[in-house]
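One chain of protein is taken out of this complex; the other chains stay put.
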Amino acid sequence: MNFDFSEDLKLFADGLAKGLAAACTLADVRQCVVDGRFHAPSWQFLVDMGVPALALPESDGGAHLGMLPLALAAQAIGHALVPVPSFSSLYAFTNALMLADAAEAALWRHRISDGAVLGCVCLSVPQSLTFDGGYISGTSAPVLDGDCADCAIVLARGKNRTFVSVLVPLSDSGVRRERLASVDPSRPLSRLHFDRAPAILIGDEALIEHTRDAASVLLAFEQVGAATRALDITRDYVLQRETFGRVVGSYQAVKHRMAEMWCAIELAKAHSLYAAWALDSRSLDLPLAARSANAAASEAFRFAARECLQLHGGIGFTFEGNPQLFYRRSRLYSSLLGSPFDARAQIAARLMVGERPLN
Amino acid sequence: MNFDFSEDLKLFADGLAKGLAAACTLADVRQCVVDGRFHAPSWQFLVDMGVPALALPESDGGAHLGMLPLALAAQAIGHALVPVPSFSSLYAFTNALMLADAAEAALWRHRISDGAVLGCVCLSVPQSLTFDGGYISGTSAPVLDGDCADCAIVLARGKNRTFVSVLVPLSDSGVRRERLASVDPSRPLSRLHFDRAPAILIGDEALIEHTRDAASVLLAFEQVGAATRALDITRDYVLQRETFGRVVGSYQAVKHRMAEMWCAIELAKAHSLYAAWALDSRSLDLPLAARSANAAASEAFRFAARECLQLHGGIGFTFEGNPQLFYRRSRLYSSLLGSPFDARAQIAARLMVGERPLN
Amino acid sequence: MDFSDTPSDAAFRSRARAWLEAHAPKRGAGRTFKDDMDLLRAARGWQAAKADAGFAAITLPKKYGGGGGTAIEQVIYRQEEARFDTPFGVYEIGLGMCIPTLIEIGSDALKERYARPAICGKEIWCQLFSEPSAGSDLAALRTRAELVDGSWRVNGQKLWSTGAQFSDFGLLLARTDLNAPKHAGLTMFIIDMKAAGVEVRPIKQMTGEAEFNEVFFSDAIIPDDHRLTVPGGGWKGAMTTLMFERLNVGADIGLIDTLGLLDLLGTDAFADDLARDLLARWYLNDRGLKLLGYRAVTGLAKGQMPGPEQSITKLYLGRQAQEMADFVLDQRREYGALTGKDLGDWSAIERAWSFGAAMRIAGGTDEILRNIIAERVLGLPSEPRADKGVR
Partner (left out) sequence: MDFSDTPSDAAFRSRARAWLEAHAPKRGAGRTFKDDMDLLRAARGWQAAKADAGFAAITLPKKYGGGGGTAIEQVIYRQEEARFDTPFGVYEIGLGMCIPTLIEIGSDALKERYARPAICGKEIWCQLFSEPSAGSDLAALRTRAELVDGSWRVNGQKLWSTGAQFSDFGLLLARTDLNAPKHAGLTMFIIDMKAAGVEVRPIKQMTGEAEFNEVFFSDAIIPDDHRLTVPGGGWKGAMTTLMFERLNVGADIGLIDTLGLLDLLGTDAFADDLARDLLARWYLNDRGLKLLGYRAVTGLAKGQMPGPEQSITKLYLGRQAQEMADFVLDQRREYGALTGKDLGDWSAIERAWSFGAAMRIAGGTDEILRNIIAERVLGLPSEPRADKGVR
């Protein structure tokens, strides 16, 4: 039994966490909310640390280190709360590309490996989105980083009502991007309008299904990181703030709420760790484990963000306060892959047909 | 606007509460749990106070005072936690009889008005329970006080799959009573086996439906009373028990839990009050109001009983402790009319077809 | 039990309704204010009209321009006005808390000077109690007022002052004795918000709006005749103010009510059992709170003063607003992360999401409200305090 990351990986994660903390304070995150864009210096730091290449095959310029280092990178990104194209490019696009055989997929793997190029993924299919004879038409659901990505992988309706996964370079003709107002403007959402845009078939629905699982696992790590940070700043606050002659952190109502936050985060972390193993080892457990990690981490982050705001009192709901940054991000992140209710419905359905975890 | 009981009724309720408190301590309730029967002296006190006759028409020996005094009596019964045939005879049987035209119904109204005779009601219909040509056959679901009641009103399947309400004198031939093990032995449950027992048709399904509504309202009052008592004994305990050099009741975890208990009870009380008005004034609001009172009061009592036990610490789960008496009773009472989940499902269904409270 | 008005209340209600129908636009007319100044102008006019008709401050004495009516009439008027689209948020603090306090404890000269202009809408008032270091623990406030040459010189900072940005006067609680025990060193004043040394800065909320303000005092001067309590008697004055706050019985503080949500979303949103169970739970809370409001109004009619148990409403509705918002936004998946016009016709939900969080804090956090219920209603002991009797 060895249910933990290796010491080497932990060292690597510590380095990432320190670098991100230096690159991006919560004041910087707030500025990104004002500016409505991601934090370029932090992304550059991640690129310099080789993060985009971690999981990619060596043949495409990657480091071929599997999914575990990426999971720890996601946790560090979450802890710093840095707004970067993590979900879109690092988690979803990378994993989708790794399942595709097409020559163009290899080309894009190469391009994203040094971080200069960004991808995004449309995981859900509005009625109108159709692929036919090499072209895609229709309008996507809101897509994270659709405004700045160079390429998208899109689930669309092919012929005979089947679903297909296609690669769409976004600089091509026939693509229009519409920026939308996001609850967390540092992580912008856009709608992509396709009007017979050239697209390459790279897989069937299963490709996006696996991408969704992989992205769930990595996003769960990011949410665990962010929830932990929300608990950290709450602790810092309640240890210095006094009321009625005592530090706020000595009141049981505060202590017990924080103990519950901690418990929820620990459980989410355990689920995420197992899901990372399942993803990295290509276990049959992945779908159940990924949804479990997603549900637990989304709930833990949402709870931590909500109570972080609450326990900060008045400063909590000001724009100058930090808790709102977590409250926004948690709202965004628990909507990207369906809600925790959706995830639990899927978990129950699997349990009811007899599926059980292997370990 | 006058949303309250009259001062006269409150005086009457105070008298009942004082008398019941004198007649039956929690030690007496525990003895009833050991003995497996209701508390006869308390029932006699209620009879002496004229409680069984309160709502009955004058022509049948009743006081014709409507449902409001009965509601307050139910609350006093709950507060004393006295085990008496309240749900069965006072609430359900009385209300069912008052809707029946048959001469036999008038006879039984007379008989129960002085409390010498007890009734019970079978509200749900197992597949096997059938009424045909003046006789009932089959086996009932568990019925409260089926062991000691003199007469039952039973919902059964008549001809053509319709449901009928029938009156069954239990001393007649063809009736066998089977005592069952109840979670609260002071309020025994029994199964009634009918083998062509003589029965009188007194109404259709609507009679039992109204009986269910009326019994819901009165049981809600009993549960509000019991929940209040659970909170009272918890307060007494946490004010005298010390830990770490302070009374337990000065800790925020305890205080806040008790504040939540109080809030839940206040809401349940308000719902019950409105439902009592709806019952007494024969308002169209009754079905929605009765289910609302039932759901709110069942949840409040269950929560209060559970946390009363918890906040008593070790003594809470001993047989000599008082909290177990509330824990048992709350389990029993939230099962008699379907669960709070059932009640909420019915409330939602009514709201969704546009039903709204009148006041 | 009776849900209808007494004959005299019914007469008052029909008089109020008739007047409102003649003077106020119906709700849903879609009237909006383009900025604070626009709202202010409308509110001034509306307040003056109400004062002419005797509806401006129903429970305050007629000699100051009030209605000289009962607490129940105030409730009835509020219910009736809620059906109309009238400007809200400018005079409520002044007429609900400041002026009643003034009339209760102020000198005749101050009452003569300030009550009528406030009631007629000519002057706007705010409350200056909370501070950065004194949130839940009001008595810990540090703003100093020193007696210098017969006037009070004020220095310090107040926080969370609603409407301070357009107020003419403020009800100020300040520390006048550094050596007295914490609760005994406070005094209450009336301060001119336009005076030198008073600076108001709006606080930007999470949502981008700015309802609250910081107020800074740098050697602001208050004449001694604008002192409302004896020196050191400020805590008792503040308690008077908070008592008037509780009279705000039956006010609709919910961000979105359950039946409104059902109307907004339609029954499709409640297709599954889980959603229906939530619907019923929320309804039971909303409806129960409404019935508790009926009970409070009944008590008011019998002359009973509302107690701290009023706080139950805020305690339930803040959390419930967050829950409802999460439910609706969750159902919309990716679309639930959008805001403003991109979210669509869901501004009420977005407000519930953000203001639900604020509601659990502003005007007493959930935690403080539970303390109050536990201590003042249930009689449980207060927390051990290191600061009892000290400043």
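Note that the chains are named A, B and C in the order they appear, and that numbering of residues resets to 1 at the start of each chain.
As a convention for this text, a contact is a pair of C-beta atoms (placed from the backbone, for glycine too) under 8 Å apart; a residue touches a chain by one contact, two chains touch by 3 or more.
A quick note: this is a predicted structure, and the numbers were derived from the prediction, not measured.
Novice: Need the list of shown chains touched by the one chain that isn't shown.
Specialist: So, taking every chain into account, the missing one touches A, B, C.
Novice: Of the listed residues B:G225, B:P340 or B:P357, which contacts the missing chain in the full complex?
Specialist: Only one listed residue reaches the unshown chain, and that is B:P340.
Novice: Taking the full complex into account, find the residue in B:H110, B:H193 or B:R331 that is in contact with the omitted chain.
Specialist: Among B:H110, B:H193 or B:R331, only B:R331 touches the chain that is not shown.
Novice: Of A:F12, A:W108 or A:W277, which residue touches the hidden chain?
Specialist: If we include the chain that is not displayed, A:W277 is the one touching it.
Novice: In the full complex, which bits of chain A touch the chain not displayed? Write them out.
Specialist: Within chain A, the residues touching the omitted chain are 1-5, 68, 231, 235, 238-239, 246-247, 249-250, 252, 254-256, 258-260, 262-263, 266-268, 270-271, 273-274, 277, 280-281, 292, 295-296, 341, 343-345, 347-349, 351-352, 356-357, 359.
Novice: Which residue numbers on chain C touch the omitted chain?
Specialist: Residues 272-275, 277, 383-384, 386 of chain C touch the chain absent from view.
Novice: What residue numbers in chain B mark contact with the hidden partner chain?
Specialist: 124, 141-143, 180-184, 189, 242-246, 251, 253-254, 302, 306, 309-310, 313-314, 316-321, 324, 327, 331-332, 334-336, 338-342
Quick note on the criterion: only the chains that are shown with their structure count from here on.
Novice: So which chain ends up closest to the centre of the protein, judged by Cα positions averaged per chain?
Specialist: The most central chain, going by mean C-alpha position, is C.
Novice: Farthest chain from chain A, going by mean C-alpha coordinates, please.
Specialist: Taking each chain's C-alpha mean as its centre, the farthest from chain A is B.
Novice: Chain B to chain C: how many Å between their CA centres?
Specialist: For chain B versus chain C, the centre distance works out to 42 Å.
Novice: Cα centroid separation between chain A and chain B, in whole Å?
Specialist: Spacing between the chain centres: roughly 53 Å.
Novice: At least two partner chains per residue is the criterion; list those residues in chain A.
Specialist: 251, 253
Novice: Quick one: which residues in chain C touch 2 or more of the other chains?
Specialist: Where chain C meets two or more other chains at a single residue, that happens at 367, 370, 383.
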